[in-house]
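One protein chain omitted, others in place.
Just so it is clear, A and B label the chains in written order, and each chain counts residues from 1 on its own.
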Amino acid sequence: MNAVKGIAARLGRDLLVFVVVIALLALAPLFLTRFELGIAVQMLLFALLAVAWNVMGGYAGQFSFGHAAYFGIGAYISAYLVIHGGVSPWVGMLPGAALAALLGLLIGYLSFHYGLKGVFFALVTFAFAEMLHLLTTNLSPLNGSTGLNIPLISGSSWVMIQFPLGSANYYYVILLLLAFSLLVVMLLMRSRPGYFINALREDEEAAAALGIDPLRYKLLASAISAALTALGGAFYAQYLLYINPDLAFGATVSIQILLPAILGGVRTIWGPVVGAFIITLLGQATVALVHTPPPFLSALAGRSGLDVMLYGLVLILIIVLVPQGIFGAIRARARP
Amino acid sequence: MILLTVQHISKAFAGLQALEDVSFDLEEGGVVGLIGPNGAGKTTLFNIIAGTIRPDKGRVLFAGTDITGWPPHRIAHQGIARTFQLMRPFPGLTVLDNVMVATLQRSNVREARAAAQAVIERVGLERWQNSRAATLSTAGRKRLELARALALKPRLLLLDEVLAGLTPTERATVIDMVRTIHDEGISILLVEHVMSAIMALSQRILVLHHGKLLADGPPRAVTQDQRVIDAYLGEDGLHVDA
Partner (left out) sequence: MSARGGVWQRSFAVSRKTWLLVGSGCIVLLLLIWAGSGTAWGRASYPVLLQALITGLLLGGVYSLVSMGLTLIFGVLDIINFAHGALMALAMYAAYLLVTFAAFNPYLSLLITVPLLFLLGFVLQRFVINRIMGQPAENQLLLTFGLALLVENALLLIFTGTPKALPAPFAQSSLHLLGAVVDIPRLIAFAGSLLLAGVLYFLLSRTTIGTAVRAVAENAQGAAMVGIDVRTIYALAFGLGTACVGAAGALVAPFLSLDPTVGEQFTIIAFVVVVLGGMGNVAGAFLGGLIIGLLQEIGGAFFPNINKLLIVFLVFVLLLLLRPQGLLGRKA
């Protein structure tokens, strides 16, 4: 009880917003069709991944261009354990998160030791993700490029996170994971390490002069970011009942992870969530446009490419017009 | 008690000798001024003491411990705090958060916040407590630098041109603050071009020129030393002002 009181005191208003948002999201399945529910699951997953990325890329200022590495590790380890050990994915998430955290620590340490910043750091993270991509494509125990199929079980199981197609339970699982991650991030950023992480991002040298160990706190941010991302990966594999190197480690995965955070506003708790929401809506709008286009665009009916084109356009517009993200811009207006 | 010992420190950058065989002691509770023309090596010396740079030769001892080559954050924990010549606040964070970063070194969040507020009041920044540091004026930023360094509760405070860019009134306030800090028992090593301040505050003055220690002594003696006059002060010594 004391712990809860402590959390409440620490988070204050943030906790209130959190409770309200989660409650609203929990009620959503009552109003959504099966199709819309599928979209909503996707949206919550992107929100989770963006929130996780934000810890490293936003708050710690370590722009990672290869978060797919952590995502894929979580997915593959969970899937592998389910297939070959019948292990519950809830349990399987843990070694995935641990291994991802370890990789995060490694990359963080190497970058710190060799003084990699900015673009160079981004390129290293990208390279690591690509290497994992290439490795898994060639590893036969992981079925190479064919990927792993998770066997169907009959009926519903919360333990194995498997439900009938279109079940709202998938939504609740990802909502739970998202809520968990949001709590972790909120607590982190309001705690001592959180202050230090913010300071390090603003000015590493000045922070060090005030007694903050740069390596230690960058590694902390790295590990937490990686672990949370892996949770999302484990869920994804279970949701699809399938995983392959492209879905797990592809370059587009890394972009999809960070895009909502950039769009919504890095360095805010809710920016990534808002960003995920906007991107999902946008994606749906363009899919609808392509399937039933207005008469003057009828040539585009059924052709693929338009949705991603719009993605690209939106990205360009955001960077040019609202570099601090949509939520970030709103918040900046709200406080001077 | 000797708090800081700098022994035969030398440092070169790409062929340029920034510091050459610099040695001096600093007594606990003392205020020592460090003067010299621009490029003399003053900030380099600070950087070496604070751990940002490693010296090529020599040692730095603090309260008996050899801290040569220690990383900056460890040195900060030992009890040395520094301000930067070009002020470096955390621009996106509020003034309160800026100072809390320092007070959090020794306490939990709640206590740290209270301690930070106390320091902020002390330097007179309460009104800007919740404003982002980037919105502060130069004077405000100087005070923030000072507040952060004080919040660390250091034994030795390294002040790097803390009066630069301030109007005479603002300077007077800061000089008073430095005096109060000293009265609390904190030792101070300060770099300044404002000679009046150095003369008023220092018990001892070190003069650096081309990386070498030219003079070391009480203010009167140093300002009348012909070598110092030739190198830095000019005939009208007391009017050197930044």
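Just so we're on the same page, a residue touches a chain if its C-beta (ideal position, glycine included) is under 8 Å from a C-beta of that chain, and two chains touch if they have at least 3 such contacts.
On a predicted model such as this, the values are computed, not experimentally measured, just so you know.
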Legend entry - Partner chains on view for the chain not depicted: A
Legend entry - Hidden partner chain, touching residue among A:L15, A:A28, A:I83 or A:A127: A:A127
Inset, instruction - Can you list, in ascending order, the subunit A residues touching the missing chain? - result: 63, 65, 110, 114-120, 122-124, 127-128, 130-131, 134-135, 137-138, 251, 255, 262, 300, 303-306, 308-309, 311-316, 319-320, 323
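Basically, only the chains that are shown with their structure count from here on.
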Inset, instruction - For subunit A and subunit B, let me know how many angstrom lie between their CA-based centres, rounded off. - result: 44
Legend entry - List of subunit B residues in touch with subunit A within their complex: 50, 52, 71-74, 76-77, 81-82, 84, 88-93, 97, 100-102, 104-105, 108-109, 112, 131, 135, 148, 152
Legend entry - Contact set on subunit A toward subunit B in their complex: 10, 190-192, 195-196, 198-199, 202-203, 205-214, 267, 336
